[in-house]
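For this view, one protein chain was removed and the others were kept in their places.
Letters A and B mark the chains in the order given here, with residues in each chain numbered from 1 onward.
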Amino acid sequence: MAKFALQRIALSIPTLLAVFTLIFIIVRVIPGDPATAALGDYASQEAVEALRERMGLNEPIYVQYFDFIGGLLRGDLGRSLITSEPVIDQIRFALPHTVELAVAAILIGLVLGIPVGIVTAIYRNTFIDYVGRVLSLAGLSFPAFYLGILLLYFFSVRWGLFPTLGAGDFSDPVKNLHHLALPAISLGLIETAYIGRMTRSVMLNVLNDDFVRTARAKGLPEWAVLVRHAFRAALIPIVSLAGIFAISLIGSSVLTEVVFSRPGLGRMMVGSIRQRDYITVQSIMVVYAVIIVFINLLTDLIYGLVDPRVRY
Amino acid sequence: MSQKPEGGVSELLAGALEGRFSRREVMRRAMALGLSAPIIASILAACGDDDDDDDDTGGDDAPTATQAETDDAETPEPDEDDGAGDDEDGDDEGEAPPADRPILRFGLNAGDLGNLDPHFATSTNDRTVVDMIFNALIRYKPGDSSEFEPDLATEIPEPEMEGDKQVWTFKLREGVMWHPGPQTESYELTADDVVYSLEKSANTETSAYAAEYEGMTFEKVDDYTVRIILDTPLSPLLFLPKVANYSGGFIVSQKAVEAMGSDAIKTHPVGTGPFRFQNYTPQNTIELVAWDDYFRGAPKLGGVTLRFMPDPSSRELALQSGELDVAFGLPEATWVDRINGIDGLKADVMGVGEVAFFSFDISREPLADERVRKAIAYAINRESHLALFGAPVAELVYSVVPDQLMVGGLSKEEAEEAGVAYHYDPDQARQLLEEAGAENISFELVASEFDSYRRMYEVLQAELSEIGIDVSINIVDHPTYHSLIREASNVIVIYQAFRPNPDAYFSQFFHSDSIIVTGPSPNTNFAHYDRVDDLIEQARVETDADAQIELWKQINIKILEDMAAMPILFINQVYGRSEKVDYGHELVSSLALYPQITELTTIDS
Partner (left out) sequence: MAQAQGALDSVRIVSQRERLWRTFKQNRAALVGLVMVVIIVLAALLAPLLAPHDPLAQSTINRLAPPSSEYLLGRDDYGRDIFSRIIYGARVALQVGILSVLLGGVLGTAMGAVAGFRGGWVETVIMRVIDVMLAFPDLITGLLVAAVLGPGMTNLIIAIGLTIAPRFARLSHGPTLSVKKTEFVEAARAMGARDWRLLVVHILPNIAGELLVLASLWTASAIRLEASLSFIGLGVQPPTASWGQMIRDGTIHLTQVPFYSLAPGIALLLTVLAFNLLGDGIRDVLDPRAQA
């Protein structure tokens, strides 16, 4: 197992390098001029040019590239083109909020989604199944930002139950959770739809498996078949797949953060794209890449642990 | 003095110029006419040279005189000490810690800050923050930028001539303390800081406004006296804004800037204002705390938290749910009505109005043909554009220099008389196109995603399609828009801006020096217009106010005759607030484009 783990870890290093290069290439093509963005509408051409020089935008592109990769190796993500602050500081502030939101949404998704999936699988092709499936399809058809806006409008403005913006400080758990609730629910509901659907299909597969049939044939009560055999068998793929959902969640969280004015990587990314702050955009993509590669690695390892056949 | 109030602006102006009215009378009548905006300053400043003796106080200058009359709040610290007994903020020594005082929460219309170095701060949001942190030699009266009053200086001086040079001597207040910075202790402001700061403003490396300080030298006389020497004399109307609390006029701390370097002050501003910079979380908040050693007295607020909220609906929702005390609004009458209809909320509409106009690139096809430009002008229906914003948020203008806001602009009647009003007339437009032999005209325009820009572009698009001109619109974000239009991306550019006087409008938008890309100092002359250079320069140095105004009007007419630009309207500033917020001053107009928050601002609990 240790060898397998090391192998996997070693494999992720060239992947990361490739991703970093890809990111660098894509981001440098973004149109627009950060110098003008920084100076605003009153600045003269000279001032813009002076700032370009100071920002290092006039350096040859390969110098910028080696600076970038070299910086990453030293754990330096560069400085924001707009504020000159180290980007890493900003990410350090934003990341926990995004992780918190993603974890909360995944939990909501698992707690609501798994029962929905099991029930719809058991009662497949009945009225319950149809309702459940249509609802979960509706859930994943819902644009995250729209659900967020509706929740905001009703829960915060109409009924005043939750704050509409920002995030609570981590030092104040009650306030923190209060701020987290609505964004987590809006993402969590969508997540419920995904997990519900996946659970249903995994369960259907398992219910058709030979060992479940055998268990049934042995005359075990249906609930015992379900709980002891089918669900247990289904649980492994479900939990492992939670990793993949975590990744997709990071994507959906972007708009949720924007709608709720919540600090986080996604909002930072959208903001930086608007500002043409490509150092920051690039750094956020790097962080996303690291997170994603890490989650994938973890999923791989868990699989290897659970299912020895994977360790080729 | 027997004139009826309906006599209007021009009459009032004439009266003021002839010295028939005292300054106070001008002020009062101007207010009665609803002329709250900088026009009053313009009127006063325009006649500033020759009628000192009109004032009851004799040698005193105008702003001080009006100040004494209209407010007691703004007076310097001795008064503050006297009257402080009834307030909880007490005195210099025993002031309450900020925690006991309310924090004002302010929603900004931006995703992040740009630059808090006041000499680079250009966006409305950056200006908002900078305005609370810094002071200047003189300031626009809070909430009413039509008046100047002393700020760091003890009074507004009169210029003196020394040979062919003009000299302005400023006496500084004593005991003004700098905020402590990340690397500097609090210390007393002296002439060194002022000279250093103004020299920084005049340097292209360290300021976006260097061009405005060309031909000026700055001298320290003693610790509390500074002389500013101008190679070419300027009227107060043109000079005073350069040392006021706007753009390059803000005074920064020499020690703090030198200690931190010019990059660090972008995010660590150190000033002398009522609020001290404490904390900045990118794309989230800026936190300011009360500076209790402020020379006008300790602020009544404990601090100000500014939140970056580019999404207008989130700002509105947060205002409604009580999570914001003040928020940047939408420049729409419907929004104003909506907010005013909500219990506990109030929408304020105030100056200064930003003029929105279309620049036509006269150097490029298809607009090189004057008939095509005029056809487009006739196809534009000002009323359609006005309806996007609605009264009282926007008002129509008939020259790029807004007649309602300052001298030198054209009123509707004046424009009609000169034959340059360009009222909506699609038939005339089609006929002009036909005469020009222009068929199947189509072009692409880049538009900003800012609603006020985007909507005007989209209305223009529909209007031009009516006369057979096919426009495709490419929406980009706001900074990109500004970058692209400066690279001549558009044959028609919509620009929305307030400039403090006609000279600034003309120099930046219609002088050949400012022609984008190819001009000697490219600025915002998108029209590539070069036919009024002489007139602009002539007007700039004209010291007779009457003649100056006449020249400015001529320039406006010429621009319209050549149809280099089509003026549409100006848009006022709109902010929403909780009714509990009391800014501590009347809200008439603010050059800083936000309802200024000062040491007197409070929130009732």
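Following the convention adopted for this analysis, a contact is a pair of C-beta atoms (placed from the backbone, for glycine too) under 8 Å apart; a residue touches a chain by one contact, two chains touch by 3 or more.
Just so it is clear, the model here is predicted, and its values are computed rather than measured.
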(request) Decide which residue listed in B:387, B:517 or B:541 touches the omitted chain of the complex. (result) B:387
(message) For a quick check of understanding: of B:165, B:346, B:423 or B:454, which residue touches the chain that isn't displayed?
(response) B:454
(message) One chain isn't shown here. Among A:64, A:176 or A:205, which residue touches it?
(response) A:205
(message) Using the document's definition of touch, tell me which of A:6, A:63 or A:137 contacts the absent chain.
(response) A:137
(request) Name every residue on chain B in touch with the hidden partner chain. (result) 312-313, 316, 330, 334, 338, 383-385, 387-388, 447, 449, 451, 454-455, 457-459, 461-462, 465, 472-477
(request) Kindly note down the residues of chain A that lie in touch with the hidden chain. (result) 15, 18-19, 22, 26-27, 29-31, 130, 133-134, 137-138, 140-146, 149, 153, 157, 201, 204-205, 208, 247-252, 254-255, 258, 269-270, 273, 281, 285, 288-289, 292-293, 296
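Everything that follows uses one rule, which is that only the chains that are shown with their structure count from here on.
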(message) Can you compute the centre-to-centre distance for chain A and chain B, using the mean CA position of each chain? Integer Å is fine.
(response) 43
(message) Please output the residues of chain B touching chain A within their complex, sorted ascending.
(response) 111-115, 120-123, 126, 204-205, 207-211, 247, 263-264, 266-267, 280-285, 307-311, 313-314, 317-318, 320-321, 323, 476-480, 482-484, 486, 497, 521-523
(message) Per the contact definition, I'd like the list of chain A residues that touch chain B in the complex.
(response) 31-33, 36-47, 50, 54, 80, 82-85, 90, 93-94, 149, 152-153, 156-157, 160, 163-166, 258-261, 263, 267-268, 270-271, 274-276
